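The other protein chains are all here in position, but one chain of the complex has been omitted.
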């Protein structure tokens, strides 16, 4: 069910502030696309517009088109809630629901969408936890609070929770920045597994991580503080890291940035 | 890994239109689902309605009190603002005014505030800057417990236990400072059960609210300001003078205003403690009489005929306006720093 995403002439504003300027890019199904760039360049902002999460910030506004398999997710008749059901998201900080057990965390999305069938929920729970490489570690404590797991386990629990609703696309906003190196490795392995089924877009500060996990990399930059961020270039990860077209990209990647 | 994908394969195939039983068919694409929109609308309206209800309640209090007060005010033979007594015995010949009631209310409340403010400031400073860290919370809880004691119990304690205990102080003040109008002979035959006694009881009752608000604001003093003062070699007291007090002054004043509001409206303790008097109010703390609240409560059992009842409701309306102003001022002064 993985889907393709096209951004056409996307501009993002927060009130009067022009945050991101004129982004055009295509994310192909069953691949990993990484967004890299300095702080404030708008890469997380672009990610959040892909499932309309930026609408939670008062005054945020998007111009242009974002197409999911050709369907504009900003169409008048499109509901943000429905968009998010199709495009899941994993956040920087692991954030399991504190009042819920491991099991209830995983199936929270389904339950709140009205699925009551206990057998079905148990199946989805196991399948999602297996898919998140977490089943073996938690299968004996499914009824314990999700907050009791380690940070890395919590993040994988959040990934399981995101894929339990069977999204077509998975967005990850710096999913490893709060984790230790070993947990980071586990998540990176997981991303490699998940791309056989999902379209994945990941924002990362870590260039090695982008090089390791992604097929395609987009570099965002901004000319100065207060100026809008923009997409400098997007290409195969190998090309970006070995032979980028733009000088700015090369400077950033080789650490000569700023 | 192939095992994992096998696990997911079936669920992936039936996420199409033909779902397994119990699973609602997923919405086509990303189009809206009407039921979820409707739930959102209903829930939003219910919660907004609850908020509007609070606004409506305040408006209704003003309007209904006004509706009930106006006929009595029109039938009043005396000047409402300046007449010293409240004669409602004869419905055909109402003569009531709030002069004395206003004075007794103000004297007792302001006196309570004068007593409570320095103590509250000291307690708030003690709890935020002096008490050992481990004890600060339990100590604060103890002060909060003062607010948990019902006012009728303060009233009983005030007249039966406290009044005899502070009588010597009252006698001393009256004997030695009687030339100051505040401590002159009052309109009561005794020096107990006076505005003085009532003010002390009220001071105890408003102490927790003034302390709580002040403490909360003091605790919010930005750490960098405190550290900047400490880095200059300031003593604990100097840190307070340089950082805590300037930052927390508005909160202290706001808390005191809230305390004043409580004192103005306190009913049963005042009714029990401060004796009624047949002669008019002078300007002494050793006078007696009724406050707005205690006057209304004293007559509550006789609310039967509309016109006399309306007279008391008009007094209630004045009290409502008074507390509204005091509380609004408190909020204005505090800005965003205070919740309560």
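Details
Letters A and B mark the chains in the order given here, with residues in each chain numbered from 1 onward.
Assume a contact is a pair of C-beta atoms (placed from the backbone, for glycine too) under 8 Å apart; a residue touches a chain by one contact, two chains touch by 3 or more.
Definition applied: contacts and distances are computed from a predicted model.
From the set "Porin", "Phosphate transport system permease protein PstA", "Monooxygenase" or "Sulfite reductase subunit A", the protein name that UniProt assigns to the chain left out of the figure is "Phosphate transport system permease protein PstA". The chain not shown here is touched by just one of B:104, B:217 or B:272, and that residue is B:272. Here one chain is not drawn; of A:3, A:84, A:120 or A:156, the residue touching it is A:84. On the side of chain B, touch with the chain left out of the figure occurs at residues 36, 39-40, 42-44, 46-55, 57-58, 60-61, 64-65, 67-68, 118-123, 125-127, 129-131, 139, 141-143, 145-154, 156-157, 161-162, 204, 207, 211, 235-238, 240, 258, 261-262, 264-268, 272, 292-293, 296-297, 300-301, 303, 306, 309, 312-313, 316, 319-320, 323-324, 326-328, 330-331, 339-340. Seen from chain A, the chain kept out of the figure touches residues 51, 53, 56, 58, 81-86, 88-91, 93, 95, 97-99, 108-109, 112-113, 147, 158, 161-162, 165, 167, 171.
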